[in-house]
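Some chains have been omitted; the remaining ones sit where they do in the full complex.
A, B, C and D are the chain letters, set down in written order, and residue numbers restart from 1 in every chain.
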């Protein structure tokens, strides 16, 4: 099983694998927003938690189609489905690889981008913590969306449409953690919800995603 | 004519938009049904 | 007769054909009379004539939710029992549900302008309807994007399942995020605060009307889907022969 | 005991049965070539035997984990080297040794080349090596020689023959002649599904036709 994870990580870091593209997109988005919103530090600081989370969502989103589509096209998915690894396991491993190559770099880089948006320093640890807890759910939900759309040519926009609404609870609690953290309030409740959602998603979605994959392999 | 008072615009707009939307789905439903029925009949006649 | 037998397309066509005229007549009668009666109700002392909007707003909002629940049930029947008409009924219901959601949103927004002084407020009730609308749009888009009907039925079924959970989850998240302006459900509130009978009876009537309207539309649309599938099936058989 | 026994199988594609009533068994050392015109259902049958889609009727009896499936797409990553590609599939299938496969396919000189830089014939050899590292006895191959030249086809036939000699079996679909004379041939044309109501429809197209 570990072989699959390692291969996906290797592929992502090879030329053309797209490692770092998500980060670059995140960066562009964080620079676009001040252009659109105007450079006033006060406004930016106010909206920074939201923009950072929305940016992470979108950066995640745009790399989702790589989760299964490449393996579908070159036939790897057929072979993986006939391999000893259960399809649910394949889903989990692919989501994990996606998180390691997209989610984790975002978590690490987010405080830096927070600086661009004048995020108060007090909020930075909460930013990292909330993204660390929340982004795995993004990858797993994304894997479900990718499994549903794997057979479609050019399903990118549809994928966004299906996945973004599923991201809403994570987004709400994630941004709330940062906001309360910045104000020095109690972050226990939103953090607990965030962790609960991630745990439930990680426990249940592999089955839904594997079911969708089976339909699309048919 | 009944009196709607100062909110006439609001009430009429709400009814207008809603009825337009309802008529929209109803019309679309009937049109699609008629089209499907015709296409199916043509196919069953030829095939 | 078990309800599963309705899943047999031929039987469904026959039975629905028999029910349809009654559903259409009932829908027309109740909707029109409910709305007209509602339109003729006297002004509310607080809300003025805008109270008349409730006769569209509430039935539409109610149906918006109920239709999604019906789609969930139909999807489950398809995923578990594999009754094809069930999947098609879920597909047929979605656009009607989306329109009902739109009507609730539009009337609410128009109503909000005089009452709250704003077209749109990120109130939990309103926000969760917006989210419900997004789920409808995604569901419809997925149906139209997948060419193979068997895959489309399965995939949309799973999406409906997962979407239902997340629509509910979003509702609680939104409540946590923002307390709102919208009034609670008054039909169920204790006797003293209940909506006065002047408004209650026309409201019941137009709720029944909207429900029957949905039934009629659902039957017609399901019949359309069945015809389309039959046409495609005949063509596919010919192509393969 | 036979490696695989297919009994009265019906398979569906696009919501309709393609072929029905197909039965055959494959023992160790046997090969079966499926033939039939375009669209008769060869690909569908192979995918069903490989377990990628459920049968509509009938059954496929075999030991767990005995199939290795291959279609045109080889499951090779062009960014990875020959060794990396093979080692990955070997580990997925729970095996460690790839040297035997490399030697058998005469890939020794290419081990560090990225798959992207291989010629079509070399790619095909790598694809066959991938089948070897699965260690699975039953090969299910869909048009394995599409757009290969005569030399590559000969190479392919030799590999399949070696697999059979080693106690494996192979089930393939192809339009062209593979020069595998020991293989039995099953023409699917007579098994083409008859239109007509079946009690359990295979999909929408049958349920509504």
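FYI, a contact is a pair of C-beta atoms (placed from the backbone, for glycine too) under 8 Å apart; a residue touches a chain by one contact, two chains touch by 3 or more.
No experiment lies behind these values; they were computed from the predicted model shown.
Copy numbers of the protein chains across the entire complex in this file follow the formula A x2, B x1, C x1, D x2, with one of each shown.
Everything below uses one rule, namely that only the chains that are shown with their structure count from here on.
Chain pair with the larger contact count among A-C and C-D is A-C, by C-beta pairs in contact. Innermost chain of the displayed assembly, by C-alpha centre distance to the whole-protein C-alpha centre, is A. With centres taken as mean Cα positions, chain D sits 48 Å from chain C.
Averaged C-alpha coordinates give centres for chain B and chain C that are 15 Å from one another.
A separation of 41 Å divides the Cα centre of chain A from that of chain B.
Looking at chain B, no residue sits in touch with two or more other chains.
In this structure, the chains touch in the following pairs: A-C, A-D, B-C, C-D. Residue ranges of chain D in contact with chain A, taken from their complex: 50-54, 65, 67-77, 79-80, 84, 87-89, 91-94, 130, 134.
Those residues of chain C lying in contact with chain D across their complex are 9, 84, 148-150, 153, 226, 229-230, 232-234, 236-237, 240-241. Listing the residues of chain A that touch chain C in their complex gives 144, 148-149, 151-152, 155, 158, 161-162, 164-166, 168-169, 172-173, 176, 189-190, 193, 197, 205, 208, 211-212, 215-216, 218.
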